[in-house]
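Left out: one protein chain. Kept in place: all the others.
Now for subunit A:
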Amino acid sequence: MRLVLDVPTWPGNEAGTHVDVRLTAPDGYQATRSYSVATSDRGRVVLGIEELPDGEVSPFLVREVRAGDKLEIHGPLGSYFLWRPGQSNRPVQLIAGGSGVVPLHAMAAAHAAASDSTLFRLVYSVRTPAHVYFRDELAALAGPSFTVDYVYTRQAPPGWGGTVGRLTRDSLASTTIAPHERPRIFVCGSTRFAETVAAWLLDLGHSARDILTERYGGK
């Protein structure tokens, strides 16, 4: 789900940052959760939100929030899981599980906006075609320096030539930039996804310092 916020004082943000959204119940109970920024433009901030079944905040944001409601947000936040144009000429491998694509989409968009020629590749694992976030935006960004490889874990679109099923160590190896090319790697997904993928990347010969991860909990 896409949540568009009007934040007149938004200072702009780097690709990969997040905001904290704080909800306060009538009895004063507060819950804060972090959500990645997909895009921002002149005070309009777009978040991508996955509803977590046992969540305290995401079900409210997905089901209850209406146009005109006011939310308490804090950001842009984060100084670690960021991509900056011109920072390095090494290739960049992005690996997303589900809504983990949100900050990686921001990086791919920033890469295109900066006309940065660094090679970018995205592997995007998603349950079904209906679960894809930013499909049109990602398709529009694709070109000589940015490619997307989808992994459908439950159901693929009609005419899909590949297999259907979870990402494996072997399929990760065959769709990602090889270790000898020293890619900088950004992994974002559920805690289990991020940890599984990071362990495979180490197995494949990537260096721990080249692998940046961000986990959003979930299943």
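One rule holds in what follows: contacts are C-beta pairs under 8 Å (C-beta built on N, C-alpha and C of every residue); 3 or more make two chains touch, one makes a residue touch a chain; residues count from 1.
Just so we're on the same page, contacts and distances are computed from a predicted model.
Candidate names were "Sugar ABC transporter permease", "Heme exporter protein C", "Potassium-transporting ATPase potassium-binding subunit" or "Hydrogenase maturation nickel metallochaperone HypA", and the UniProt protein name of the unshown chain is "Hydrogenase maturation nickel metallochaperone HypA".
Summary of contacts with the chain left out: across A:Thr9, A:Ser79 or A:Ser115, the touching residue is A:Ser79. In the complete complex, the residue from A:Thr39, A:Ser58 or A:Thr213 that touches the missing chain is A:Thr213.
Touching the omitted chain from subunit A are residues 18-20, 32-34, 74-75, 77-82, 190-191, 194, 212-219.
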